[in-house]
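Below is one structure. I have some questions about it.
Yeah, one chain of the complex is gone here, protein chain that is, but the others are all in their spots.
Which chain is which? They are A and B, in the order written, and residues in each are numbered from 1.
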Amino acid sequence: MEFTAKQVSDLLGGKVEGDANTKVNTLSKIEEGTSGSLSFLANPKYIQHIYTTKASLVIVNDDFVAEHPVSATLIRVPNAYESFVKLLEIYNQIQLDKKGIEQPSFISPSAKIGNDCYVGAFAYIGNNAVIGSNVKIYPQAFVGDNVVIGNNTTLFSGAKVYSECNIGANCTLHTGTVIGADGFGFTPNSENNYKKVPQIGNVIIEDHVEIGANTSIDRATLGSTIIRKGVKLDNLIQIAHNVEIGENTVIAAQTGIAGSTKIGRDCMIGGQVGIVGHITIADKVKIAAQSGIGSSITTEGEIVQGSPAFGIGDYKRTYVVFRKLPELDRRIKELEQMLKDLKQPS
Amino acid sequence: MEFTAKQVSDLLGGKVEGDANTKVNTLSKIEEGTSGSLSFLANPKYIQHIYTTKASLVIVNDDFVAEHPVSATLIRVPNAYESFVKLLEIYNQIQLDKKGIEQPSFISPSAKIGNDCYVGAFAYIGNNAVIGSNVKIYPQAFVGDNVVIGNNTTLFSGAKVYSECNIGANCTLHTGTVIGADGFGFTPNSENNYKKVPQIGNVIIEDHVEIGANTSIDRATLGSTIIRKGVKLDNLIQIAHNVEIGENTVIAAQTGIAGSTKIGRDCMIGGQVGIVGHITIADKVKIAAQSGIGSSITTEGEIVQGSPAFGIGDYKRTYVVFRKLPELDRRIKELEQMLKDLKQPS
Partner (left out) sequence: MEFTAKQVSDLLGGKVEGDANTKVNTLSKIEEGTSGSLSFLANPKYIQHIYTTKASLVIVNDDFVAEHPVSATLIRVPNAYESFVKLLEIYNQIQLDKKGIEQPSFISPSAKIGNDCYVGAFAYIGNNAVIGSNVKIYPQAFVGDNVVIGNNTTLFSGAKVYSECNIGANCTLHTGTVIGADGFGFTPNSENNYKKVPQIGNVIIEDHVEIGANTSIDRATLGSTIIRKGVKLDNLIQIAHNVEIGENTVIAAQTGIAGSTKIGRDCMIGGQVGIVGHITIADKVKIAAQSGIGSSITTEGEIVQGSPAFGIGDYKRTYVVFRKLPELDRRIKELEQMLKDLKQPS
């Protein structure tokens, strides 16, 4: 893919400053620019790089004023960052533009596939599955019986959706995502071993959800595990059975949420957090990385840290003292000695 | 699937109270009942729901006495919970009833497959593999060379078993389970880089073991990594080479166990626990979530928490004081000032 400065500028509704025939074939950060690359300058902190960048073409804000000579061709736009993200999107659309059914793939005769879909080789689509339009199912992905997938959703290579689960529109499931494995439910019996509680519910993923690599979301025992609209899950996350995650909540990698817990909307949860089962987290709560949540958080917008977690300000103050515990111990010993001396003067 | 109250009652050996022709086609919790759903009432805490539930059919204990009118048809049985679980099992058996060999699949000519098996499309069964009867190998699962799998075991879509490993009877391996990848063994050499120690052992999984999504169990360097009868492993767990886990031990999601550690039987290990290598954990030990175990636990039935972990009661008492560390610090400062004042009265 090669574009001229003029083509890019027309696409963005911008204004070229310099050689309109400048050719670019890749995108780069301004400080890593190379000949033939297109970059952008939005954050004033990076301004010095525009005088030294090797990028051939740089998108800048309308009000950028060069204080030294700039060798790159410029495109002026109202918002350089947004324009650059738009180019990233276009680049990605072109790169990931896959259509058609590769062979061999397995599509059950009772499955329905919408228009303009991609089904990669060795992908499996089970009985009565209903796949929307413009869906991309990469090679080796698995769509179980009776699964429903909305329009414009992508399952990358090897993503797996167990039977009966529902995936919304405009979702992305990355490689290794497992939707709908059995919840971890066992009851001890008289012989001191465990009997499985069959897990016959499903998982419902609403629209605009993104799920990272190797994340697993278990099906409900009964009813549904629910991931609401706009939720973003990073890699290697564990969501247990009957959990519900509210709209637009964002969760970083390697966090785990135990069974039946309800997470509010607009929450931000750091990496490697653990949340016990059967509790409720209010809306807009923020949880620092590696925290452990052992009971419900009922105050909207609370920010917590620690394991078990409490208010982040208190936690930070506590940790400052924690770090000087050996000193505290020594000071207490000194106090004890001083008091002993006071009471029994030598 | 649609059943009448009479059919369900006959299956459970129960007694219908109300319209024996009531039809149901799904299962639900009593508080989430809908027309056409079958539910149950076992826990007295939920008794009020039976007067308002929209479920068409409810299984109750023989001794249930209605204090208000109940619109649902009832089935009376000696143990409502057990009867409902039995229905869940039957439902699951029907839902997951797969048989036969789908094409294309890859079965080595030297592999042996028992009766009544399911082999899904794109599943791979290697040389000299021996698969028992009634085994389900879902699409895209992998069974390496010389692997042995016992009767009635299920490998869900994309579960992978490396060569030479043994899986017992009545086991369930969920999607993304990896059995038998190389243990993490390297020795530093003179040029300050690492030389791999070949991992030529295997993994032995005994009967009635369930393994969750994206859990990995590494093969032994020599000999075997062993998961004993009845062990239940949740999702995203790491079991390193040469580990042994005793019978009926249950481990929650995202826990990791380092190389050569031996875990006793009937242990309960919480989520996100880390256990170092080359130690021994006694039988019936319980470990709280997010704990770190740095040395052997030799007392049967001990319950620990913390990182490094110690007795859970002590840990909880310690954490209470931890939370008021800034206050302790202040009190020590006050004591110091008071003593200073005492010694040098103004």
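Points worth noting:
Assume a contact is a pair of C-beta atoms (placed from the backbone, for glycine too) under 8 Å apart; a residue touches a chain by one contact, two chains touch by 3 or more.
What you see is a predicted model; the values in this text were computed from it and never measured.
The residue touching the chain not shown here, chosen from A:10, A:116 or A:210, is A:210. Between the chain not shown and the residues B:113, B:171, B:258 or B:304, the one that touches is B:258.
In the complete complex, the residue from B:13, B:78, B:104 or B:301 that touches the missing chain is B:104.
For chain B, the residues touching the chain absent from view are 104, 106, 122, 124, 140, 142, 144, 158, 160, 162-164, 176, 178, 181-182, 184, 186-187, 192-194, 196-200, 214, 216, 218, 222-223, 236, 238, 240, 254, 256, 258, 272, 274, 276, 292, 307-308, 310, 314, 317-318, 320-322, 325, 328, 331-332, 335, 338-339, 342. The omitted chain makes contact with chain A at the following residues, 27-29, 32, 85, 88-89, 91-92, 95-96, 102, 104, 120-122, 138-140, 156-158, 172, 174-176, 208, 210, 212-214, 229-230, 232, 234-236, 247-248, 250, 252-254, 266, 271-272, 289-290, 319, 322-323, 325-326, 328-329, 332, 335-336, 339, 342-343.
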